[in-house]
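My questions will all concern the structure given below.
Excluded from the complex is one protein chain; the other protein chains are retained at their positions.
Then we have subunit A:
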């Protein structure tokens, strides 16, 4: 599949304007984090993007997490041509989660966008029933708890896709699946043909 030619430059623009408004993702994230709602004041397309506005108005996560979710949303829709991409706020994890289909016939996948500076624990869950304060970052959110909360279909093992967003807006995707997933057998023909493999790798290593 070809990469959408506009995607990288769009993301580049996203990064540029993101830094211009001094919003999230960058090193000045902390100073600006509490000032949500500044987006509307800006006239540039990114800050005023209706989806970003709506994600922000969910009021479930700080601006860096919302911004990360928005970048992944754009990446899935515009660079990777996913189908039926939707988002939902998970207040208890302070996350904006995405759902979508990689191909039209595929199952819905859960994508969890996170900025790279965040830490998760493997399976920690706070026992108390009350919601966390929005201002109190939950550094220990358990990845398996996110999985349990978001994966409601029971016929396949639970899985989520972590979309880790760097401050330069590059995104890497890691799949987390419950239980033991046997790795793909080595593809000998592909390995033997080094040129092909190199080509493919270049395309994959983004």
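By definition in this document, contacts are C-beta pairs under 8 Å (C-beta built on N, C-alpha and C of every residue); 3 or more make two chains touch, one makes a residue touch a chain; residues count from 1.
Just so we're on the same page, contacts and distances are computed from a predicted model.
Selecting from "tRNA-splicing endonuclease subunit Sen34", "DNA sliding clamp PCNA", "PRELI/MSF1 domain-containing protein" or "Ras-related protein Rab-3", the unshown chain of this assembly corresponds to "tRNA-splicing endonuclease subunit Sen34" (UniProt protein name). The missing chain, though absent from the display, is touched by one residue of A:46, A:114 or A:151; that residue is A:114. Mapped onto subunit A, the interface with the missing chain covers residues 1, 80, 102, 114, 116-124, 139-140, 142-144, 147, 161-162, 164, 172-184, 186, 203-204.
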